[in-house]
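The complex is shown incomplete by one protein chain, all other protein chains being positioned as in the whole.
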Amino acid sequence: MTDRDLDAAIRRMTQSRINRRGFLAATGLGATSAFLAACSSNGSGATAAPSTEASAAPTAAPSTEASAAPPADIEKELFMYNWAAYVSPDNMELFKEQFGVETFTYDVYDNNEVLIAKLQGGASGYDIAAPTAEYVPGMVEEGFLQKLDLSRIPNVKNINKTFKGLWWDPTDEYQVPKDYGTTGILYRKSLISKIPQSWREFYEMIKGEASGKTVFVDSMGDVFVFPLKMLGYSLNSVDQNELEEARQILLEVAPHLYALDSNEYGFKLKDGTSVLTLGWTGPLGQELADEHTAGEAGYVVPSEGTLFWLDTWVMMAEAPHPNAAYAWLNFIHEPEVQGEETNYNLYATTNDPAKEFVNPEILANPAIFPPDDVIASLEGAQDTSGNNQRIDIWEEFKSKIGG
Amino acid sequence: MSATAVPATLPRVARPSTRRRADPFGSLIEVWFRVHTGAVYVFLYLPILVVVLFAFNDTQGVAARFEGFSIRWFEIALDDPVVMKSLTNSFIVAIPNAILATAFGTMAALGLQRVGKRVRLGFDALTYMSVIVPEIVIALATLVLFATSFDAIETLTGIKLKFGYPTIIAAHVLFNTSLVLLLVRARLSGMDRTLAEASEDLFATPWRTFRQITFPLLLPAIVAGFLLSFTFSFDDYVITTFVSGPGSSTLPLFIFGQVRRGVTPETNAVAAMILGFTLAMLLIGQAVLTWQARRAGRRGDTGMAAVVAET
Partner (left out) sequence: MSADAARGAKLAEPGRFRARLLTTILVAPAAIWYIVLLVLPLVIVVIFSFGTRAKNGGYAPAFVLDNYARALSKPDPFIDSLWMAAAGTIGCLLVGLPLAYFIATRATRRKGLLILLLVVPFWTSFLIRTYAWLLILGPGIGVGTLLGSLVGGGRVDLLGTPFAVLIGLVYGYLPLMVFPLYVTLERMDRTLIEASKDLGAGRWATFRQVTLPVALPGLVTGSILVFIPMMGEYVIPQLLGLGRTYLMGNALVTDFLDARNWPNGSARAVGLIVIMMVTISGYLWFVNRGRRTREVSIL
């Protein structure tokens, strides 16, 4: 796959989505047939002969079996509360057609904290949300989530077992994995002398050649990964001494930072005002798409390891439309549907059969789908927001940015 | 006393000239005022121009540079049901909020003239507090209040209240009432009371006095209050985030949500359309009022601007 093809492919991804009719046709789903299938007691998902326009994958054999029949009483509405642009609009349309849902309300929050705060304040009314995994145990304890009847979500069998039975939901009864990713170092190759391979190199460079040109994302949990991993500790450490050491490092680094920014850091890398960034892989497919394909911008998972985050689907305790919610949870893990999600979101999927429908360039991208040896070095995050010492360090760090 | 000789002519006494003195700085200051005002409006509209310009940006997605003209983002925006719903919601919330806040604030301002000192001080304190409390604090506290109340109401009566337009409007009206109250009171303060008192002495009903004397004098403040109330509600993010319910997301919520994924020119297109729409409304409104007034035979300053500016 040449650079130009990669470039073209990524461009296509960031455009308006592939035409809906094309997608439906490609997956062999006409509106009528889907609706009839949903109405009948036997039909459920699509008979698939999938091939999206952007994919060069070979046509897969039809993959869905008749799963447990969808209840005929699926409500006409679904209320979803999610990150912005985190679900493919084509999939939403497809869902509506297939299950006869007329209103798909998609409200937006811009970080987990807002979601949790709102729930803790007593807000209600949503069916489905997509918190990051480390918040799930707390949400379960507070009674915000519904226990899932897994017999109604047969497609969970598609999910890779690496993501099952994890500490945040040992019985997998409260969440269904959505996608995952890592936190690492983004760089501009031509503007630095070498690509940092470890947090320690990163640390030296921030104080050295990248001083005044480094950006961190404004996220406490992610920023703490850097000093703790560099020192060889768990990124979830709440040990007083370890945190104190981390504090020293953070305070050393703070004056050398150009900005603390979770939203514009891609642009800053693009125009060269920053050369190194502690952040996520999102910009690689968007602002930095050109530079990325030209090999100029890239992403490194540092050798000491980093965190992996997992976003999950959860059903709210008092979901007003539980049947539609279950239908969604099962639907989203249909392999073709999930493949389209990955093509849209550019974040790694937890669903193995879906990989057939994922654009090969995305699959081959180590920033998005880390190789196995990298996966071994990843640590899951925990909710350490209650630790006062961390909060104090974070506040002190923030007030020293830029000197 | 020996008579001193009376001078033949009286010495010139310096006395204030009845003609205005030559004012060398006057015109300079006038010019400075104009320049300053012009500069401020340029300052105000410069980012707006940038926003509108980038709405025509011919790019695939997020962009930092202008890459050519295209109107596709306008099409995309108009086709996007999420954006359109957010926009509609913003109006559904902002207009009732402005009406209520203006009414409550004006009434309160008038009423506060007639109350005792204690009550007035109490009101003052509350008005200040509503401005002092940081948004996130009042947002969360109001959320808790609503949630607890809804639970209680449901337990007592079985009626299940939900978060949505009414909760957002209610929360916005609080702050905006204070705003209107402050503006109208600023206007009232030191206003010539004699007219109103004369009217009362002549046994005009309070309503009459208000309608014919007080209201016209207050109009600029009332209109200003309405405009600001609408604006703050339309643009509010923090409070709306926490007290909204499914389907009642407003435009700022949508836009803030976009930020994480990258702000595409679609957002600019929406802003440009809003701008275009409001300016068009202003012009139309102005034209209609002028035409109406002319038909009624009135001369001179007419139009919506006159309504706003009326003394």
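Order as written gives the chain letters A and B; numbering starts at 1 within each chain.
By definition in this document, a contact is a pair of C-beta atoms (placed from the backbone, for glycine too) under 8 Å apart; a residue touches a chain by one contact, two chains touch by 3 or more.
None of these values were measured; they are calculated from a predicted model.
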Any idea which of A:Asp261, A:Glu291 or A:Glu356 touches the chain not displayed?
A:Asp261
Which candidate, A:Asn111, A:Asn158 or A:Ser377, sits in contact with the chain we can't see?
A:Asn111
Which candidate, B:Thr59, B:Asn89, B:Ser248 or B:Asn268, sits in contact with the chain we can't see?
B:Asn268
Tell me where the left-out chain touches subunit B, residue by residue.
16, 18, 20-21, 25, 29, 33-34, 36-37, 40-41, 43-48, 50-51, 54, 64-66, 103-105, 107-108, 110-112, 114-117, 119-121, 123-138, 140-142, 144-145, 170-171, 173-174, 177, 179, 181-183, 185-191, 206, 217, 220-221, 224, 227-228, 231, 234-235, 237, 251-252, 255-256, 259, 263, 267-268, 271-272, 274-275, 278-279, 282, 286, 301-311
Spell out, residue by residue, where the missing chain touches subunit A.
111, 113-114, 116-117, 120, 137-139, 141-142, 218, 220, 258-261, 264, 271, 273, 383, 385-386, 388, 391, 394-395, 398-399, 401-402
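We take it that only the chains that are shown with their structure count from here on.
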Which subunit B residues qualify as touching subunit A in the complex?
60-62, 64, 76, 82, 140, 143-144, 146-148, 150-151, 162-163, 241-242, 244-247, 249, 253-254, 256-262
Hey, which residues of subunit A end up touching subunit B in the complex?
11, 14-16, 79, 81, 83-86, 103, 105-111, 114, 117-118, 121-126, 262-263, 266-267, 270-271, 282, 286-287
